[in-house]
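Of the protein chains in this complex, all but one are displayed in their positions.
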Amino acid sequence: MIQLDKVGQVFESRDGSVHALEGIDLEVQENEFVTLIGRSGCGKSTLLRLIAGLLEPTNGWVQVAGELVTAPRPDVSVMFQRPALLPWRSVLSNVMLPVEIAGGDRGQYRDRAHELLHLVGLNGFENKRPHELSGGMQQRVSLCRSLITRPKVMLMDEPFSALDALTRAELSEELQRIKMELSTTIVFVTHSIEEAILLADRVVVMTPRPGQIREIVDVRIPRPRTLGIHADAAAVAKVSGQLHTLLMAPA
Amino acid sequence: MIQLDKVGQVFESRDGSVHALEGIDLEVQENEFVTLIGRSGCGKSTLLRLIAGLLEPTNGWVQVAGELVTAPRPDVSVMFQRPALLPWRSVLSNVMLPVEIAGGDRGQYRDRAHELLHLVGLNGFENKRPHELSGGMQQRVSLCRSLITRPKVMLMDEPFSALDALTRAELSEELQRIKMELSTTIVFVTHSIEEAILLADRVVVMTPRPGQIREIVDVRIPRPRTLGIHADAAAVAKVSGQLHTLLMAPA
Amino acid sequence: MSAAPEPTRPRRSGSTLANWLLPLLGFIVVLGLWWAATIVFAIDDFLLPSPGDVYVAFREQPGYLLDQSLVTLIETVEGFLLAIVAGVPLALLIVRSVVLERVLYPLMLAVNAIPKIAVAPLLVIWMGFGQAPKVVLVFLVCFFPVVISTASGMKSTPVELVELLRSLNATRSQEYFKLRFQYALPQIFVGLKTAISLAVIGSVIAEFVGATAGLGYVIVTSGASADTALAFAAMALLGVISIVLFYGLVLLEKKLLPWAEESR
Amino acid sequence: MSAAPEPTRPRRSGSTLANWLLPLLGFIVVLGLWWAATIVFAIDDFLLPSPGDVYVAFREQPGYLLDQSLVTLIETVEGFLLAIVAGVPLALLIVRSVVLERVLYPLMLAVNAIPKIAVAPLLVIWMGFGQAPKVVLVFLVCFFPVVISTASGMKSTPVELVELLRSLNATRSQEYFKLRFQYALPQIFVGLKTAISLAVIGSVIAEFVGATAGLGYVIVTSGASADTALAFAAMALLGVISIVLFYGLVLLEKKLLPWAEESR
Partner (left out) sequence: GGNPDSTSGNKGEKVSYLTSFGTFGREAYAYVALEKGYFRAAGLDVTITPGSGTVDVMKLVAGGQADYGVGDFTAFLITSSKQHLPVTTVGMIHQRSLAAIVALEGSGINKAGDLVGKKIGDQPGSTNQVMFPVYAKASGIDPKSVQFVPAAPPALPALLVSGQVNGIGQFVVGKPTIEKAAKGKKAVVLPYGDVLPDLYGNALLTRQDVVKENPEQVKKFTTALLKGLADTIADPSAAADILKKYVPETDVAVATAELQIMRDYVKPPSYTGPIGAIQREKVSTVEATLDTADALESDLFNIGDYVSFDLAPKA
């Protein structure tokens, strides 16, 4: 579904050039859930922005669904760290924003919007404004918005990192459920090892300066996975320790 | 060291009164490390503010070192979720702020400030301004500031929650080390079960509406504790599961 | 991030009674002091008329003064609206082009620095005695704050929101009209509130020269015939117009932007 | 939170040459258009003198004009400083007392709404022909923005910082001087930058009435002898004074508050 071939990204700034990414080769299968993990500044967001078509790589090329990426695509949706809701719009009209921008048939999508809001437990909140919701609820709205146009690919840049650990756990579990119902390919950036393991089919571990892929770790734990007491504690602890070592050690 | 007796706190607001805390009985021993965990709004910050003397309880009483708390005490220091550094001051002069406010002998404390900055790995950054540091470094400065006056009690309100998971792990381990070197009593609020277990001698689990103590869980894992692969994985998983159940279940 | 109120944010203290009573009290105290001063120091009324004198001056020709107020009000509002109509699109251009910004900002600063009172006679010579030069002067006075606040509001749109729209493949005009402009509205209102006080002053200044009506005209003519009380009555009416327009904008803002107050 | 630059924040584009060249270009284009207009439409120079006429007017008596500029500059700066000296403490009181705030804000709004040009003759009548009424007028004009910006800056001090100082058992005056005032400085500078343009205009307005020197006086007298070119030269000097004072404040801010630009 997504193919990156020798992708490199160099930013020119006043104090010289920054090699944000170098020689990134990565293939993400259809319907796969990949998490990206790495220290601050190792180029995770840059990688996501390249796939989203918000940035053009200075080296190599990026393909989505077999086509070269040159601009944002309608079948790829992006979700950011912060909910990024328009404060003057109601919950429903925030969810409908992508449809409105694309000029689609609103009537048809409105039902879907209601369904999605129901799915994330926000039925009854359609006409509230964002500031009337808690942070977790806002991030749920943002999730619905990124699902409204049935994207083939979802790119998520630390979507839950501003939430408290408990809300975060809830939303991670919800995301797994949704992922199983709607088949999409997901690339998910996170700082949290726990979250990376909980969600991923594969965890891509990155190292900074220049941003490179250090290792790709397969997570072979059966789904649905949950936090807390569970049968696979040992397997989780093993992967967790492995990731920890990879991240903490010098490159 | 700290004693709370039938402490209750009611806030009067326009839409009626909020019972933030009710019937809190808690005793923290000298040199003990207690973590408070609970969902948003269950009164953790309120409890900390009561101990700090920033708020007077509407019911019951609070004692620190055998004395009734009525105002902030010089031997109690508070550390907040965000670094709360004064942006116009250098790192050193931010660390020295409590001394300056108290009107103490600066010369004597300046050496201590340098020692503390060395302890947290910030030697060489004394004359930088906060905006020149990363979030983790800023929070380290804030830690030094709360240690400068050798407080008997440290109250920490989610001090690491704005940091990324890796920096957070580093700082948690550092805090344990410092705690072992300097003997202080610490009450530490967190949202993260992982963190609560890593740091605490006892974990206080709170439930909201009204804010009450649900259970106090002893953590009998030998120190120093680390994240990642370790011998006590099973013990950690057990406590973790227990806390998870306590927090997720309805009160 | 939680929906619960932040514990330490200072709350608006209590009753709406205090909202009205305290400002009123302030005005009454000031009026009282003023009146007392005119009596105690036996100040001649052409130097400083007492509030009573001013009230009498108003009562003598309320209809006339209200008519003049209306003239001033209309000029003010027209020039103000014109500044919005011209200033907002210009701000848009400035936000879109760094070159335009660099070229226009210092020019606007310089134009803004020219005392409008010195421009007023020139406008009359160029445009005659009608409403036109007054409206233009109000426009000149309001233009700068409107442009500055609109431009800086649009520029302060968080990158995350701009990037969101980009990721949705939004066109440039969608980016500006569905996002930046809306986002800038609270800050635009700050500019409008600054501009409206200036607007009133602008129309009065314009009426000092070549006017046949309006409160500025009343102030000039009453000054020339040493009727200070009448001049004060006109100034009091100007104060009223200013305050009414200002709080009108505040109300409009509350109506239009209920989200702005709570969400920032 | 990381120390690395935010990836999507727009960078200041390039060279310092463009910083100077573009505004200069703007000025040159405007001067050119103006000059062309006076030639093409054969506009009489008492209606609109050409830039050349204005330059000639300046060259005829540069020393005199610079002297007058100095007079205006001194009045402006004095009144401006006075407004700071009086406005900042008042803002402190307003921040400390909700009652005072409620009482004083609408009053200040009303006073601000009175056109200062109407007050100028009264000031001369009360205070005579010296510098006093000019400085007072400048003061009146600057006072409001200084108070408002200082008060709102101090109020916007994050609760977490205030709570930090409280937890350190800081006294009230430590809270205000070690924290709130310092924190408010960037916003105070916004107010000062607004005030400085107003200050120049204020001193000119004051000089329209009962002055024997200053650029405002030059404008009135040259207007009274239909010497429009001289009036324009004086206005151009006013523009220069305004811009110099404004960028002086900008520089001062950069010097005093290096932390303000980067950390917010």
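Letters A, B, C and D name the chains as they come in the text, with residue numbers starting at 1 for each one.
Rule of thumb we're sticking to: a contact is a pair of C-beta atoms (placed from the backbone, for glycine too) under 8 Å apart; a residue touches a chain by one contact, two chains touch by 3 or more.
Everything numeric in this text was worked out from a predicted model, so none of it was measured.
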Among shown chains, those touching the left-out chain = C, D
Specify the residue from the set C:Thr150, C:Thr194 or C:Thr228 that touches the hidden chain.
-> C:Thr228
Which of D:Leu92, D:Ala151, D:Ile188 or D:Ala211 sits in contact with the chain that's absent?
-> D:Ala211
Residue, one of C:Val111, C:Ile125 or C:Ile243, that touches the chain absent here | C:Ile125
Residue in contact with the excluded chain [from D:Gly87, D:Pro121 or D:Gly239] | D:Pro121
Could I get the residues of subunit C that touch the absent chain, sorted low to high?
-> 44, 46-47, 61, 63-64, 66-68, 121, 124-129, 209-210, 212-213, 218, 220-226, 228, 230
Touch rule applied to subunit D and the missing chain gives residues 44, 46-47, 121, 124-126, 128-129, 208-212, 217, 220-221, 223-227
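Note that only the chains that are shown with their structure count from here on.
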Select, from all pairs of chains, the pair with the highest number of C-beta pairs in contact.
-> C-D
Where the centres are mean C-alpha positions, what is the separation of subunit A from subunit C, in Å?
-> 47
Do you know which subunit C residues sit against two or more other chains?
-> 2, 4, 163
Residues of subunit B that touch two or more other chains sit at 40, 134, 164
Over in the complex, which subunit A residues touch subunit B? Could you list them?
-> 39-40, 134, 161, 164-167, 191-194, 227-230, 233-234, 237-238, 240-242, 244-245, 247-248
Show which residues of subunit D lie in contact with subunit C when the two form their complex.
-> 6, 8-9, 13, 18-19, 22-23, 25-27, 29-30, 47-48, 98-99, 102-107, 109-110, 112-118, 121-122, 125-126, 159, 163, 194, 197, 200-201, 204-205, 208, 216, 219, 223, 228, 231, 234-235, 238-239, 241-243, 246
For subunit C, which residues count as touching subunit A in their complex?
-> 1-4, 158, 160-161, 163-170, 174, 178-179, 182-183, 185, 257-260, 262-264
